[in-house]
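Here's the structure, in structure tokens; my notes come after.
Heads up, one of the protein chains got dropped from this complex, but the rest are sitting where they should.
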């Protein structure tokens, strides 16, 4: 068998499976204990400076914004961010000076809404360093490897491109077909943050809509913090245990944060706050505007409740719920 | 890199990923068409003599018995059975003379109920050949590889044992840690049969309770036949699309068969028919008894409805539902 | 003819792209333009088209244009709302026929850059990276590119970065690299015309010109030489029916208004 082809991307978040098993044995309690805490305490305890961080959700979907604002408020520094399609989250955290490195599947852009002024400025001036490139499926499968406790997962994408050359993947010959195949190294984030629809106080979490990468990510990360629209009784989990997307023994902290994904979308619950996202994209065109945004919405408010009041409070959130619920089939007769 | 260590088990169900992709492209329609048919027709069309066959469910759980009886009735021959924990299903099909080969994770036993007289007789006399050994997790991950369209999945079990020596796995050095790791080859069954709780006429299927290996198996098999307790409207699928365990484009045939798992368990719906299972274990101790069983319950009845009548009809099925629903927490006060 | 033209460029491109979709097949769509193309195909000649979104939406009846790839509208009245793992696996396993891609720049083999302008370590401009594009370009049977600003700056001799594979360095290069066999870019649609790839060289080849466009314009708007065959088609103009449906799909002109 020929030697594997190495690539030049920095290896982020990999551990020898035996080392990670030992860490799990010593640090993850299997006891079903009450894990409720506050956003402040969870960030203080589980998001240290210099950690490798990943967000549940995807793009502008189900992003744990209360935790992200708190990370900025606590002025966390030197975070390595997993850009597993990281959009609004990474943009704000870069603006807040929290992020120094990022491995990129997708970052510095807001999909249809345009590119990120803030994120691009940071990477083009060298404030933020890109450690390597990967694809969305590639990241997903790095988490799959970690969730399974194996050192890698094989994949057939990225081959032949500069994306793989700047990744931490290796290429071997498949011993059955003899064809080249990429091996994607496991990625164990130090901490992953999720916002979910429902969760009991032990951490058993339910998610409606697409689960995106959260199944694998939750099982890959060493520490997990969950914010939830609602804390439910354990009995509700017991009634349909097959709806549990994240079981309690993976979870380190649980916080009830209604509307905790604003201004991103909470599937089937409330829609994007397009006005607020547009506001951010506008003001973040300059460092001064970015700073002013944080003074207004992060440093200038004591907590997430006060932030929600600031962006329009209950009335605004009800509007966003209404937009989500409307979703009329487009008839061409009338604009929604 | 050292050459992989090869093992002696026969490679069952593996295809070069490109060859399988081509097969999928040419043979699996993506159109959402009405796939309802009969048990007779589905078995005739999708379970040819000599095929590689796997069952959804596990052990005595959610086994598509109507299809299995029909396979026996149609006197299918030379089937290679994937013993991914195959219990009642393989035992009957061996008794019926349908199976000539089996790859074994678990077979020839009925868990707590004892060993399989019929299955053991067949393998000890050479009527049925064991092609290789594997573990339950190993089989699961062979299906995972196929479901992902990759040639193998790495795993850390079986290493160092005769189980792996008699498997089709290969052993390489993990190019990151340098430690030995097993590569489990993808397994694409020719056909997999499932019994589910709910399914629309297009094949979108919901499963309650544990899904066991069915997520991966359904995505690994080339052909899929689904029997369902109930055919539901597509609108019911649309209401909670995140409950779809098997999406329609994987499915080739759909048949409504209430109580289609008897005498095995349909999770949260009806319990094992212990009396019937015990009867089979008793009569299958001799070839004559086995033959008599088939004459009575398979060849002697035209179809599954008639079979259900024979085993006690609606009254018996209501009893089994009641046993399932009871499930009182054990108090020690009274036996259930 | 006086007054407003009957259709704009986006509408033309949408109709052309939809025309490449066969019925009873499946397509990966991103947000924006590709959704419009998929919905147009569904409402005209390909009602049995299975639309799949990268983050997990499977077979939705898209009620209104989704803004994000994971938007609830991507699994509204869907057959499945699953995961990136599920749909990427299905696509790696050969279940997805079409995928739509765009990009900042393309070379003659259909390789695409969406990562950086300039040097990777010290970029002049940093773009978002692959996202799911590399996966789509690696896995789908027929990738369709829509690049509406064909010019010497977008059709280039050498890319700063190959984010997503086209035919890499030419015939057989994808297979030699380990990518799934028989895949690759199928059509490239720009403001000037429609392109395919030459069977022998896997280099870009003009297939048809849009109404009013010329071969000289095509040649002029590319750094590399485009193969110009003897026979060149002309793109069909959108029908009134197609335009009507486009306005039904996107009544506010979020996509087709651009």
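Each chain carries a letter (A, B and C) given by its place in the written order, and its residues are counted from 1.
Just so we're on the same page, a residue touches a chain if its C-beta (ideal position, glycine included) is under 8 Å from a C-beta of that chain, and two chains touch if they have at least 3 such contacts.
Here the structure is a predicted model, which means the values were calculated and not measured.
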- Query: Can you list the shown chains that the hidden chain touches?
  - Reply: A, B
- Give the residue, chosen from B:11, B:31 or B:159, that touches the chain omitted from the document. B:159
- Query: Of A:238, A:282 or A:295, which one is in contact with the hidden chain?
  - Reply: A:238
- Sole residue of B:77, B:179 or B:285 that reaches the chain not shown, by the stated touch rule: B:179
- It is residues of subunit A that touch the chain not shown, namely 17-18, 20-25, 28-33, 146-150, 202, 204, 219, 234-235, 237-238, 241-242, 244, 247-249
- Task: Considering the whole complex rather than only what is displayed, give the residues of subunit B touching the chain that is not shown.
- Result: 57-62, 83, 85, 104-109, 111-113, 115, 119-120, 123-124, 126, 130, 133-138, 140-141, 144, 155-163, 166, 171, 179-182, 209-216, 265, 267-268, 271-272, 274, 324, 327-332, 334-336
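Operating definition for what follows: only the chains that are shown with their structure count from here on.
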- Chains touching both subunit A and subunit B: C
- Item | Label of the chain whose CA centroid is most distant from the centroid of subunit A | B
- Item | Length of the line joining the C-alpha centres of subunit A and subunit B, rounded to whole Å | 37
- Query: When the centre of a chain is set as the mean of its C-alpha atoms, what distance in Å lies between subunit A and subunit C?
  - Reply: 28
- Item | Rounded Å distance, subunit B centre to subunit C centre (Cα mean) | 41
- Flagged in subunit C as touching 2+ other chains are 61, 75, 81-82, 92, 180
- subunit A: which residues touch two or more other chains? 155-156, 179, 181, 209-211
